[in-house]
Every structure is written in structure tokens, then in C-alpha cells.
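For reference, the structure I am asking about is given below.
A single protein chain has been omitted; all remaining protein chains appear in their positions.
The letters A and B name the chains in turn, as written, and every chain counts its residues from 1.
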């Protein structure tokens, strides 16, 4: 028996929301960055669920590309975080506030 | 419709979890009840593969490991496109309408990967001993 698609969609919506909430609440740059990865993976889940529902492979191909781009983003993001850490020895976003709004 | 008995599909999983947790708990409890307790300093030390534990668990790693990790992510994820390609390789001539087109496309792709590899090599990232403080 198949799991109904609504379950997947609700799960991915919850994951995405957790990602958004963590992005806004968390104070450590690495954690903030991880929440973005969580959002991207929630999107992947949605794509795969819909690809299964429509019996179309294009959704799964999309997931491949999202994974590759997420890896590239992770590499760049970590490099930026290292640069920040070298420049000021903290990973707390509240202290990265040289430029106030 | 099927939502009534839907969760019954998970019954074997539930049983598995109960058995696994029960087994673990019972083993710990049994050895605590039956076994002898001798609190020597060797017994109380953290067990780490038989090697004496050293330093703090939150110790920092040299940043040169981060470079390796980052490159691993990038070169690892590139295989993602090679697997689907390999799966349908025999049908590619029919799909693309050309005998070798699919083959050359993958070579172009690998060529770009190779360019990246050449770049990090020439930049000296693969030189383990060198400090990457300026990178």
C-alpha cells in the first residue's frame, strides 16, 4: 500500500518551516547555514513526491541539480564562514554587525 | 478509506523497535545485576579503541582539514550525474540520434571537472604539509 502523497507534502512543509524558523532564530552561523540546507532538502522531498505522483522523471532530475548546487553553495558558504572566523574570531551572527542598518 | 488500517503497515517496524530496545535494556540491566563492580581507575577511564584518550573532545582541528572536506564535497557530488548517464548509456544513441554524442558530452563534463582539479592542484591545495593560512 502506498503512502498518500499528502503525508510527504505535509512533512516537507513542516521541514521547510522548521528551516525558516531556525534561519530566523538561531544565532550561530553554522546552524543558520544548516537550516538553509534543511529547507533545500524539504524542497527535494516535495520534488520526489510530486515526481512519483505524476510518474514523471523530471522532478527527480531537478533533485539531482538541487543536490549539486547545494554542495557548491556549501563549499562557498563554508569558505565565507572561515574567512569571517579568521577576520574576527566569532561565529555569532549578532556580533557580525559592523554595518548597522 | 485505507487510513484505518494504514498504520498497521508499521506494526513489524514497531515490533522491531520494541525488541531492539528491550534487548539493549535487558543486557545492560542483567550485567549490572549479575556482574561484579570493581571501580579501579582503568575501569573508569573512557574507552577509545584501546588507545589512551587524549585531549578534549571539543579540541579544534587544523583548518587544512576543512579544505580537504570542502573539495571532497565538490568532487564527490559530481558523480551524481555520472550514474544516470551510465544507466542509460546504451540507449543514448537512440535518444540523441547520434552514435557518440552521449559519450562526448560526458567527456566535456569530465573535462570541466578536470579543469577544477588542475586549478586546485596548481594552487597547492593538495599539498598537505603547507599551511593554508592565506587561503
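By definition in this document, a contact is a pair of C-beta atoms (placed from the backbone, for glycine too) under 8 Å apart; a residue touches a chain by one contact, two chains touch by 3 or more.
By our rule, contacts and distances are computed from a predicted model.
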Out of "NADH-quinone oxidoreductase subunit N", "Phenylalanine--tRNA ligase beta subunit", "Cobalt transport protein CbiM" or "Carbohydrate ABC transporter permease", what name does the UniProt record list for the absent chain?
"NADH-quinone oxidoreductase subunit N"
Which one touches the absent chain: B:65, B:89 or B:112?
B:112
Out of A:10, A:25 or A:72, which residue would touch the omitted chain in the full complex?
A:72
Take the complete complex as the reference. Which residues in subunit B touch the chain that isn't displayed?
98, 101, 112, 115, 118-119, 122-123
Applying the definition given at the start, please give the residues of subunit A touching the unseen chain.
9, 16, 19, 23, 29, 32-33, 36, 39-40, 42-43, 46-47, 49-51, 53-54, 56, 58-59, 61-62, 65-66, 69, 72-73, 76-77, 79-81, 83-84, 87-88, 96, 98-99, 101
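Here is the rule we go by: only the chains that are shown with their structure count from here on.
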In whole angstrom, how far does the Cα centroid of subunit A sit from the Cα centroid of subunit B?
18
Interfacial residue positions of subunit A with respect to subunit B in the complex:
1, 61, 64, 67-68, 71-72, 74-75, 78-79, 82
Where on subunit B is subunit A touching in the complex?
2, 6, 9, 63, 66, 70, 73-74, 76-78, 80-81, 84
